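First the structure, then my questions, so here it is.
Missing here is one protein chain; the remaining ones are kept as they sit in the complex.
Right, chain A next:
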């Protein structure tokens, strides 16, 4: 008989640390009894802080935590029917395995013979029969991991919290433990809340995934939802490998991105700026003339079951997983089934493009040297006398190993009839009236589309130059 109520609810949880750092902002979540929920996100996204608030180690600055409908926000950790498996296990080194596992039971003043029975049973559950008298230091990482789990579940908590419990194990062991944890979850029927930065782990194990970034929830959904229907570019980028492009709707079920016009299934109004996501395994390689777009293969990596092929199409790069091999330098066509193009309405239309690093460590775009330098972009870096670039720690930076992305907002670009004055040249391929200004898409000669806001009306197909002031650009480094 399954109870359908929520076991735990987090309402508008905000955590601000003493130094003013917002670890978690307005976090809302409902967890059903028996669910396996995973908090997924890069380090520093607030997932561990949220877990610590559920455990009671941290108190939220704002908001409420309800357990079975009752507030436990101010309850100390020892008063909560919740147990934690810690990241580095946190086993007591001065106790043997039996005493470690029995710690919580002894705390509850349970009779000795019952404790002995329970410890024996839980050791069987984690496959460590007969380990009662071993010392912690004599156990391998995987065994310590199991003891940590046993120590938590022996208390029969209502919720089991797991803070990156498999982080310290090697790959093979991690895969095994994933399956075992999943099986244990089924067997015990306890609600699991799991924290990880490993998207594959989250997809394998969870009933529900909470994707977090910078203290905020990005998306909550089943693994399938998160993978197939990412809500925004962050989720798409974080879950699995993705090709992400800025684009625009050019007609009914037609989207233009990556230098081509694709048919899609998302009905978005014409003229809307979009972010298009294409999974590498969904791109089909064709003969050059048969593809929606074409490009030149730049790299091929054999990955065991498939090849990972990078194709440059104009200024865009498409990563493809294919069972067919290709050679660098091949001209190929690419097409994508309409079902496999995921269209998201772009919240902001900032133009992002890659700039090149020339020999003097200055930045170049479309053959023009920009009035800025690498040393300004990479904090603390400087050039040595013999022309080497070193970072703040004094390590050499190889310009070939980093990519510099420039971003400029549509209202900061100006169009001009004198094409030579512009940083890039192209023609207006799309325009829409936005109430107080027009939004244009310029398809440039070098294959990159730019979104430009302008108060004046220009004509379709007009040849223009784009003036982009360097001081309006923001640069970021990708390694």
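Here is the rule we go by: a residue touches a chain if its C-beta (ideal position, glycine included) is under 8 Å from a C-beta of that chain, and two chains touch if they have at least 3 such contacts; residues count from 1.
The rule is short, and it goes like this: contacts and distances are computed from a predicted model.
**Student:** One chain of this complex is not shown here; going by its UniProt record, which of these names is it: "ABC transporter permease", "Dihydropteroate synthase", "Molybdopterin-dependent oxidoreductase" or "Ferrous iron transport protein A"?
**Tutor:** So the chain that does not appear here would be "ABC transporter permease", according to UniProt.
**Student:** I'm checking contacts with the chain that's been left out. Which of A:70, A:94 or A:303 qualifies?
**Tutor:** Answer from the full complex: A:94 touches the omitted chain.
**Student:** Among A:42, A:76, A:130 or A:251, which residue is in touch with the absent chain?
**Tutor:** A:76
**Student:** What residues on chain A make contact with the chain left out of this view?
**Tutor:** 55-57, 76-78, 82-84, 86-88, 90-94, 103-104, 107-108, 137, 151-152, 155
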